[in-house]
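Next up is a structure, given as structure tokens.
A single protein chain has been omitted from the complex, and every remaining protein chain is retained in its original position.
Now for chain A:
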Amino acid sequence: MLPNYGFIGLLLLAAVAFAVAPLVVVALVAPRKWSVEKGEAYECGVRTTGETWVRFRIQYYVYALLFLVFDIETIFLYPWAVSYLGLAEAGFGLFVLVEMVVFLVLLAVALVFAWAAGDLRWV
């Protein structure tokens, strides 16, 4: 098993090489002429005013929280989905099915709650 993940490691090394190589080549061959205007942030030709890294709207955080809930739910579903058909053929299908439906209903309630509370409305 471990060698198989080692192959991914080899590919990772190759990928890093493929990412670093163009940066190095560009640093060697590309011309460099620095000027104040080039160093400005792009904004319709006028000098930019004010901070860029400002506070942004809370709604992004709300979506991030909801994402966490549902993403972890999905992770739980994967091992279950792999073994479900085998369990169904062995006769445990109904039990496993009901368990999973209970789990999904709990999560659906979370989605319905967020929906009803207006958290999913982008204003």
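The definition used in the following text is that contacts are C-beta pairs under 8 Å (C-beta built on N, C-alpha and C of every residue); 3 or more make two chains touch, one makes a residue touch a chain; residues count from 1.
We take it that contacts and distances are computed from a predicted model.
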Protein that the absent chain corresponds to, by UniProt name, given "Biotin carboxyl carrier protein of acetyl-CoA carboxylase", "(2Fe-2S)-binding protein", "NADH-quinone oxidoreductase subunit H" or "Cytochrome c biogenesis protein ResC": "NADH-quinone oxidoreductase subunit H"
Missing-chain contacts mapped onto chain A: 1, 3-5, 7-8, 10-12, 14-16, 18-20, 22-23, 25-27, 29-33, 36, 38-43, 48, 52-53, 56, 60, 63-64, 66-67, 70-71, 74-75, 77-78, 81-86, 88-91, 93-94, 97, 100-101, 104, 107-108, 111, 115, 120-123
